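This report refers to the structure that appears directly beneath it.
For this view, one protein chain was removed and the others were kept in their places.
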Amino acid sequence: MSVLWCHRQARVGLILLALMVLAVFVGPLFVGDPDAFVGRPLDPPSLSHLLGTTGQGQDVFAQTIVGGRTTLGLGLVVGLAVVMVGSVIGGLAGYIGGRVDDVLSFLINVFLVLPGLPLMVVLAAYLPAGPGSMAAVLILTGWAWNARVLRAQVASFRRRDFVEAAIVAGESPMRVLIVEILPNMASLLGGSVLGATTYAVGAQVGLEFLGLGDLGAVTWGTNLYWATNDSALLTGSWWTFVPTGTCVALTGLSLALINFGLDSVTNPALSADVGRGAPGPQPTPVRRST
Amino acid sequence: MTALLPHLVRRLGFYLLAAFAALTLNFFVPRMMPGDPATAIFARFQGKLDPAALDAMSTAFGISDAPLYTQYLDYLLNTLHGELGTSLTYFPAPVTAVIGTGLMWTVVLAGTALVIAFAAGSAIGAWAAWRRGGLLDRIAPPLLAFIGAFPYFWLAMVAVWGLGFQLGWFPVRHAYSPEVSPGWSLEFVGSAIQHAFLPAGTMIVASLGGWLLTMRNTMVGVLDTDAIRYAQARGLSPRRILWHYAVRNAMLPSLTSFGMALGFVLSGALLTEIVFGYPGQGYLLLQAVRGQDYPLLQGLFLTISLAVLAANFAVDVLTLVLDPRIRR
Partner (left out) sequence: MSACPILQIKDLHVAYGDTEVLAGASLDVQAGELVGLVGESGSGKSTLVQGALRLLPFPAQINGGEVIVDGVDLLGLSHAELRRTWWDKVSLVPQNALSALNPMLTLRAHFDETLLAHGITDPAERHKRAEDGMRMVELAPSRLAAHPHMLSGGMRQRVAIALALVLDPQLVVFDEPTTALDVVVERQILDQISSLRKERGFGAIFITHDLTLLQSIADRVAVLYAGQIVENAPVAELGGPKSHPYTRGLLAALPPRLDEDRHAVPIPGAPPRVGDAIPGCRFAPRCVEVVAACSERPALKLVGPGHQVACVHALAVESS
C-alpha cells in the first residue's frame, strides 16, 4: 500500500476514493430523508437546497449522498465477489489442468462470448427487483473475464520451478495455491478487484437507468432514471443529473488512478515518468558535469 | 496455409459447440422465467395465427404437451429454418423481419463508432507510447479515464442537451428525419449521417480512452523488449522500428480485443439507441423486454449470440494468419 502512495496518480485516486466512501457512508447521517418532499420541484441550486430539487420536489443533494451508499456498497461487494468466483474457477482450471481445465475453459469461453448487456437486460427484467437480484445478474455476467485472466496466470505459475519444487516436496495443493502462488498474484488480484468494481458500479447504474432496478430505492442509477423521466433535459434542469453522473465518474476515475499506480508497480516501465517525450528509443544521453 | 488447418478446425469446433450451447440456453430461458409466456401468447394469438405457426410458437415456449426433448428438437429445426415466430409488440410482423430492420441501423452506427474509436484510440495510444513521457503520454491516460468513467448515457445526455437542445447543431432523436423517405437518395443518406453524429460521436468519445490505454500499455511493453534494443544496435531507422517492430508486435493483442468488441457491436449500442431513440437491436431489445415480447426477445438474443461467435471466430482466423509463432 505504501508503494502505491508514492505514485502520484494512485495517491490522488486513493484520497478521492476515501472521500467518496466517507461521504456516502457517513454523509447520510447529516442529510435529510432523500424521499421527502422539501420544496418546489425542479428548483435550481440555492442556499436552502445546495443542489436544487428534483422533478418530485426532493433534495438532490440528499439523493446524491444517500444514493451512493447502495451503489458504491453493492459495487464493492460485487467487485469482490466477481473476482472470487473468477479466481476459484480460473484458478482451478489453471492449476489442475487436463480434463478439468478443458471443461472449465469451455465454460469460461461460453460465458465470455455471451453478450453481456443484453443478457443483463433480460435477466434484470425477469428477476424480482432488489440488491440480491442485481448482484446475481452482475456476478453472472462478469465473472468470466476475470476467470480467464487468472487461469492464464495460475497456469503459468504452476509451471514455475519453485512451485514444482513445492509439489515434489509434498506440499498439499491447497497450500501450494495459497502460500506459493497467491502472494505472487497480489497485484493482479488487486487490479482485478478495481476493474470489477468499476464494472459493477457502471453496470448497476446502466441497468437502473433503463428502469430495470428497484425503482423505489434511492441509488445513483435510479436518480438518473427519474431525472430522465421528469424530462430533465427538456426543462434544462441540469442539476438533477449532473451531480450523480459526476459522482459516478469520480468513482470510476479514482479506481482507474489507483489501477494506474498498481500497473506501474507491477511493470515499472508503465510509470508516468519514464522518458522525456523523445520519439522512440534514443541513444543514452551524455551529460558532462564540467 | 495447410499447417493452419488443424488449428482452424479446432476453433471452428469450439464455436459450433458454443453456438449450440447458445441455442440451448435460448430454448430454456423462457421456460425458467417467472410469469407465464404460455398464457400471454395464447391469449394474444388465439384466432389470429394459423395452426402451424401457433404450434411453432408453442413449441418454442414450452406450451405443448410433447415431451421436452421433442420440443427441443422441434425448436432446433424451426430455428434452423429461420422460423423464429411472430413478434407480439410489432404484430403481425414476423420476428425475422423486425430484427432485420434493426440490424442494419445497429451495425452501421455501432460498427462505425467502433472502427473510428479503435483506429483513433490505438493510433493516439501508440503515439503516446512512442513519445514516452511526453505531454500526450502524461495527460491522455488520466484525462480519458475520467471521461470514460462517466456513465455512457450520461455523456450522451449531456451531448443531447448541450449540442442538441442548447446549440441546436444536431438532431437529437431517430435515425433519420421523419420528412425524408428511406432509400438510397442523397437526401436520405445525408439525413442519416446527420442523425448519426451525436450517437456515434458520444460512443466514440466514451470508448476512445479504453483503446488508447490498451494500445499504449501494449506498446510500452513492446518498446521495453530486447528486440527493440537489438534493432537500435543494428542502426535501424526510428521509422523502421516504429512500424515493423513496435506496431507490428503490439497489433496482435489489440486486434484480438477489437474482434471481440466487433462481436459485441450488435449489443453494445443498447444504451445509445435508447437515449437517442435509434431504432436498432438494442432499442428493440428493451421494447421486447418491456412488452414481454418473448418471441422477439428470443430472436434478438439468438442473433446477437451468433454474431458474437462469428466475430470471435473471424478474429481467431485473423490471429492465426498474422502471428507466425502459431504456425509450426
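Details
To keep things simple, chains are lettered A and B as they appear, and every chain counts its residues starting from 1.
Assume a residue touches a chain if its C-beta (ideal position, glycine included) is under 8 Å from a C-beta of that chain, and two chains touch if they have at least 3 such contacts.
Just so you know, these numbers come straight off a predicted model, no measurement behind them.
For the chain left out of this panel, the touching residue among B:G82, B:G168, B:G183 or B:P324 is B:P324. Among A:P128, A:P183, A:G216 or A:P285, only A:P285 touches the chain that is left out of the view. Although one chain is not drawn, the whole complex shows that of B:R10, B:H244 or B:R290 it is B:H244 that touches it. Of the options A:G52, A:G142 or A:G275, the residue whose C-beta touches the omitted chain is A:G275. What subunit A contributes to its contact with the hidden chain is residues 274-276, 281-289. The omitted chain makes contact with subunit B at the following residues, 132-133, 224-227, 229-237, 240, 244-245, 248-249, 324-325, 328.
Criterion: only the chains that are shown with their structure count from here on.
Look at where the CA atoms of subunit A average out and do the same for subunit B: the two points lie 22 Å apart. Interface of subunit A with subunit B (complex): residues 9, 106, 109-110, 113-119, 121-122, 125-128, 198, 202, 205-206, 209-210, 212, 224, 228, 232-234, 236, 238, 241-242, 245-246, 248-253, 256-257, 260, 263, 267, 269-270, 272-281, 283. Chain contact summary for the complex, subunit B toward subunit A: residues 14, 17-18, 21-22, 25, 29, 33-35, 130-135, 137-138, 141-142, 145-154, 157-158, 160-161, 165, 217, 220-221, 223-224, 228-229, 232, 238, 241-242, 246, 263-264, 266-268, 270-271, 274, 282, 285-286, 289-290, 297, 300-301, 304-305, 308-309, 312.
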